[in-house]
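I have a structure here, written as structure tokens, and I will follow up with some questions on it.
Removed from the display is one protein chain of the complex; every other protein chain stays in position.
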């Protein structure tokens, strides 16, 4: 029971960290502190959390335009994520990237990308490095339902399959790509079923249930480390905010749908389940929550107070530079 | 029985035309008459023949580097195919293309391509034109097992599926891409099974049995014309010659495998079946065969005797030119 | 004349041509009911329906390849690709297929495809939403490359694109989308390959591309007060590229500067410099100079971003230096 309590609170802490950071970022966006785009992960926290809980710093994560949650779950400090969106030197990409280009290779966050697709191939490449150098490391790609219709999905999954690479492909199926519904964009909306075309396991999981994600990801990662090849893990989930901050709910999805998914909030679900299983109750969760809230406030303060980079920094690192 | 006899001899005639043209081209390649690459279709004749037998000139065919058979089956005159490989003005592409760039839009041969993949997307585009202009025309893509692992396959099939386009995707699975076996290159070698990922019919057929191809293609094309969407038709077949003329059987595939497939020669299989079903016998087939042989000889003569294009022709048609 | 934004002007061209020609259809992500990420197709779905305003999955290669096949079979696709960075996934279809199809078919097939969308640095869009790349496309035979600066040019050049038979890259700098300007009431199609003299002058010729035209015009006003009279030329299309107009101007001024946000190496400025030297060497009182965006990926943070784009100051300095040379 102890172990489970630890796990539950650890998962909750990560989800809360993502949630509260995102909400802070959304406010900051309104306040003009975020200079470019800002795609939040609110509602989908269970996915990154459940998957990354299994990863060490040697494992690498490749992500998308909606990458704050992956960065935080992989261990990028909150202040560095926020500072990056605020365009500051403290940012994990030193202000070069913003929301869609978060880099922290030191902890295995190998980059989020403003282009849909490439993370799938890059995670496959990380798997190849692992195989060649026998490091036991796993490459993980997070991507959306939208990306699953892209050619990169087909090529990446097949390559990982035939080379039996230690890769986990996590499709975050939130049913929309910007405002285009998956039911319009795909002949078959069950992405996990495509795994059969590559002869690899395809698993569907409730992406709002962090324990379910944790368990399924655990199996897949064990499989990967054992040299048995990649897995496609489809997490059915939902973003409860707009596609990108500043946009409006223009009517492309029903209000009832949004409400129904909000009722299945992953943080709330975890609380309920822990209560049901008598692992812990609101007081424990609330304590974690407010400790995280304090961290977020402090991180935000640190981020806003950190300086902007110098203009001339824009010109370095185009090519390899011998480090001093 | 009359109708069947007609059909059988018609199919046989097309297959013989492809076979004998290809054998002539292989000889011509050795003789130095073909200037560039030459990928023959020997052994796979039943596929193009069975499919194209259903097409009218308004339907369009998009093909690959191994496209002589598709061109002939779609109605490009033999002499124009040969002359093209010989680099002559009479060639269906006026000498601009050679083996891998056969064009005869007048009969719906919309081009073969030296790049693996694009034909899948272009056939989808033809389907889109048909849908927009309500012409009832069908777009057909012929491509190899190798192409089925390319991103174009994934994107093209899904697009055709979601728009319900009148397209037939014909995968000629001859088990190798150059010398890389499909069993190495694909997680799952049964290409037709991938159709489920797009929620469209995926049909497997013996690609050396022209009547089987004819029947399966007929169903798919009827479906397409009825507005019910695309079909993926996988034809299991084999090229009995080397990948491209001038190459050697370097040992990447077993001799017994080649022998076994030669024993299943599509022309021979059709003769046997017609005999078994008492439709007709060797005399009828032999007559067709020698009539085709005469045509091939005449076409070759016409092609070799035709002039090379003028050098200055190389500079026209880069951009649209108002026709005189 | 009426006053329209750049995007509204282009949209007017599109809707007028769609009314005239039933074979035109638009494809892209969110260009259906949503009306486009930049309102490029706002209102058109209601007019022309879902087959002619067709939303797509995120398959840039796929729908560009589809457009090639559609154009080969008698329709006119307009691909609304949002950001030029995204169509790099479709470069094979553009360069190997679209650009070559008329040539390979000896003109028996035409290729009336318009690929339209945003280019340019600005607004902290960072490196995956700020490519320019028109120089690359200008390096490819078979393509037309259009980079309008004013609303009137956006409309007039879009019409030409939609009536022609060649594949066209129609590239709209993101900083121009909401700029306003006069647009003729009449049906004007502006031919490709004819530069616009955006400002007359006699001391120095400045060729500027897309958004830099406006920046140079501002600087020219300032320099006028210093007694430097700047002639500003906007090529409008970079393939074909109108060097006659540029050389004619140089005949008058003897000096030329190219101001371009895009990368210098093998860029439009290089091509202009080379052509001017080839045909007007004796007219030149000084070498043709280039002022380009820095040769780096686009950074996000505003202080970094602003450094890599030619500023008004840098432009003014470059012009002053050139006049003195």
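A few notes on this one:
Going by the order they are written in, the chains are A, B and C; count residues from 1 in each one.
Definition applied: contacts are C-beta pairs under 8 Å (C-beta built on N, C-alpha and C of every residue); 3 or more make two chains touch, one makes a residue touch a chain.
Note that the structure is a prediction, hence the values are computed from the model and not measured.
Which of C:6, C:25, C:45 or C:263 touches the hidden chain is settled by the complete complex: it is C:263. Screening A:12, A:41 or A:62 for touch with the missing chain picks out A:62. Within the set A:137, A:224 or A:270, the residue that contacts the chain not displayed is A:137.
Of C:96, C:179, C:222 or C:306, it is C:96 that touches the chain left out of the display. Taking the whole complex into account, chain B touches the unshown chain at residues 35-37, 87-88, 91, 93, 95-98, 100-101, 113-117, 146-147, 149-151, 177-180, 184-186, 250, 252, 308-315, 318.
By the touch rule set out above, chain C reaches the unshown chain at residues 61, 85-86, 88-89, 91-92, 95-96, 99-100, 103-104, 127-128, 131, 135-136, 138-142, 239, 241, 263, 265-271, 273-274, 277-278, 281, 286-290, 295-297, 299. The missing chain lies against chain A, touching residues 60, 62, 93-94, 96-97, 101, 103, 105-106, 110-111, 113, 115, 117-118, 120-133, 137, 139, 151-152, 155-156, 158-159, 162-163, 316-321, 323.
Here, only the chains that are shown with their structure count from here on.
Here the CA centre of chain A is 45 Å from the CA centre of chain B. Distance between chain centres (mean CA atoms), chain B to chain C: 41 Å.
Across the assembly, chain A contributes residues 149-151, 184-186 that each touch 2 or more other chains.
In chain C, the residues that touch at least two other chains are 56-57, 59, 61-62.
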